[in-house]
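A single protein chain has been removed from this complex, and every other one stays in its place.
Chain naming follows the written order as A and B, and within any one chain the residues start at number 1.
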Amino acid sequence: MKDQADSYVTEDGRTIGPVVMEMKNITLRFGGVEAIKDISFDIREGEIRAIIGPNGAGKSSMLNVISGFYVPQEGEVWYKGARRPSMKPFEVAQQGIARTFQNIALFEGMSVLDNVMTGRLTHMKTGIFSQALWKGAAEREEIANREVAERIIDFLEIQAIRKTPVSRLPYGLKKRVELARALAAEPSLLLLDEPMAGMNVEEKEDMSRFILDVNDEFGTTIALIEHDMGVVMDLSDRVVVMDYGKKIGDGTPQEVRNNKEVIDAYLGVAHE
Amino acid sequence: MFYREAGDFNTTYAEDQQTFPIKFDRYRYYLVLFIAIVVVPFTVNDYWVNSIFMPFLIYAIAAIGLNILVGYCGQVSLGTGGFMAVGAYACYKLMTAFPEVSMFIHVLLAGGITAMVGVLFGLPSLRIKGFYLAVATLAAQFFLVWLFNRFPWFYNYSASGQISAPERDTFGITITGPNTEAWAAYAFCLVFTIFSAYVARNLTRGSVGRKWMAIRDMDIAAEIIGVNPLRAKLTAFAVSSFFIGISGALFFSIYLGAVEVGEAFGIQKSFLVLFMIIIGGLGSIFGSFAGAAFLVLLPVALKVVGVDILGWPTDIVAHLQLVIVGLLIIVFLIAEPHGIAQLWRVAKERLRLWPFPH
Partner (left out) sequence: MPEQLAYTIEVFLNGLMAGVLYALVALGFVLIYKASGIFNYAQGVMALFAAMTLVGIQNGQVPFAHLINAIFGTDVHGFGWSVHSFVAILLTVVVMIGLAWAVQRFVFRHLVGQEPIILFMATIGLAYFLEGVADLMWGSELKSLDVCAAQGVCLPQGMNSWIDETTFNLFGYGFFIDNLDIVASIVAAILVIGLVMFAQYTKQGRAMRAVADDHQAALSVGVSLNFIWILVWSLAGFVALVAGIMWGAKSGVQFSLSLIALKALPVLMLGGFTSIPGAIVGGLIIGVGEKLFEFLIGAPFLGGATENWFAYMLALLFLVFRPQGLFGERIIERV
């Protein structure tokens, strides 16, 4: 086990930094149901961290805890070396945590460009009065942020649809636009909630490539939830496995693949 | 043929995000402004100003205000009448307390006061959503009208319980009271209408507007990507009420001159402005103008046709008007939920390709 503050270099030559986020003994209940039971794990800077598990294992709830949407009854969230106090989701976003959603949550009434620009909101600071005037600070800020947004749009190859209303796009493209919106925030931690759900093989390959590129090019730390074991094992540096709200495995894909509990959860237990 | 964007390139982001990126639109817009500022004031008579231009300009401001709240931020309000009343009474109190101050200042201040009241009544919007909120805004409507009716301080203890605008001027030109010239009243309202449209357009194309629309389209996602929902909603309430307050102040001081609160700012007014933005187009500044024009012209047209030409009794025409407005609302919601503005957009798309559609 490496020390929390250490960095190390992976087999393919990427540098993984110290721990940026640590979940300590998280427990989340809805009424009487325990969605997450006493789970701890950490996320290191620059790595791709996956959370996997069968349906109803509590993966999405975990992501919602990280992004501040659910407040756990017990446990602590540590972010960048400090314990995170109880926060509203928008404050979490302002700390540099962006995410995508399992069921696409784009703003359907807006164009692709506007959706990507909403991702920049945490970087836009001009007040309402200078915006009312427009000329001057507001316009400069708009153009500066537009440049960043356009870079992301180029990167994800969605230039051609930038002025199309999101509601007219097919599913796969919507997923990509959602990724663009999250990337536009230039997050220090990017959460992806089943980025490949409902995609065909080709689209999955595209998306995998984008995820790797993002990690590679921007050095973004990524935590993702995925169903598809194969994809996850190829993509991620380390994997957390959840089942029925409990953590049953944690480690490199190779370690997890050989974990008996994990095999049982995915393949079923042979009862003797 | 005439409506083309070919050869019309935007080479900077600033050019690309201007209000009218297509040259033809830009020129047409300058033409409309030119007519409104230079031609109309010197050609209109009292009848046109009082029955068409002034109500149009004033309702357009109210419609812009309500559209920001409903069309852009997705918070349905039925309290427009009440907020217009706040603007009117604030303006009245300011006019009578500080007679020497310019009307421009009074009207703007009235808008500011209304914005504060709007924020107050917008506070519950954090907890209450959808038509629960719509119904909750009725609380503002009824409470405010009652308040202005029951507390004589608001109407300076006048015997009739009405407020009436004393004669005031701005830059030496009389703009309220019986001695006002038609063109002066028109020009005064026009300034505010242009100002409102300009500010509303700027706010809706920048980050503030995106926050509103994000809240409208999916409030939970908006919060998770970093929009403070309370602040976004409250700014929408504030800006919306600011415009509605201005419109109320103008409606009272310039247009009617004397006002009885229940009659001028009752719940019917709330519905009227709501209808304007439904028919005109939710989430469109142009739609606010179109809707205001439509619902100002409709009664005038019906009156001309029904009463003057066909000679029907006025009450029948009034009832017919209810039927027609109701029908139009339903037809627009079914056929074109984005109103006249969308019809206009579709027409322009067609026109761009005409006469060679392939």
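Here, a residue touches a chain if its C-beta (ideal position, glycine included) is under 8 Å from a C-beta of that chain, and two chains touch if they have at least 3 such contacts.
Since the structure is predicted, the reported quantities are computational estimates derived from the model, not experimental observations.
Asks: Out of B:W48, B:W312 or B:W344, which touches the unshown chain?
Replies: Reading the full complex, the residue touching the unseen chain is B:W312.
Asks: Given the contact definition stated above, which residue among B:I35, B:A258 or B:I330 touches the chain not shown here?
Replies: Touching the chain that is not displayed is residue B:I330.
Asks: Just checking the interface: what residues of chain B touch the absent partner chain?
Replies: Residues 76, 123-124, 127-132, 134-136, 138-139, 142-143, 145-146, 149-151, 220-221, 224, 267, 271, 274-275, 278, 310, 312-313, 315-316, 319-330, 333-334, 337 of chain B touch the chain that is not shown.
In this text, only the chains that are shown with their structure count from here on.
Asks: Going by the contact rule at the top, pick out the chain B residues touching chain A in the complex.
Replies: Touching chain A: residues 12-14, 17, 199, 202-203, 206-208, 210-211, 213-214, 216-218, 220-229, 235, 239, 283 of chain B.
Asks: What does chain A use to touch chain B in their complex?
Replies: 67-69, 88-90, 92-94, 98-99, 101, 105-110, 114, 117-122, 124, 126, 128, 131-134, 138-139, 141-143, 145-147, 150, 181-182, 185
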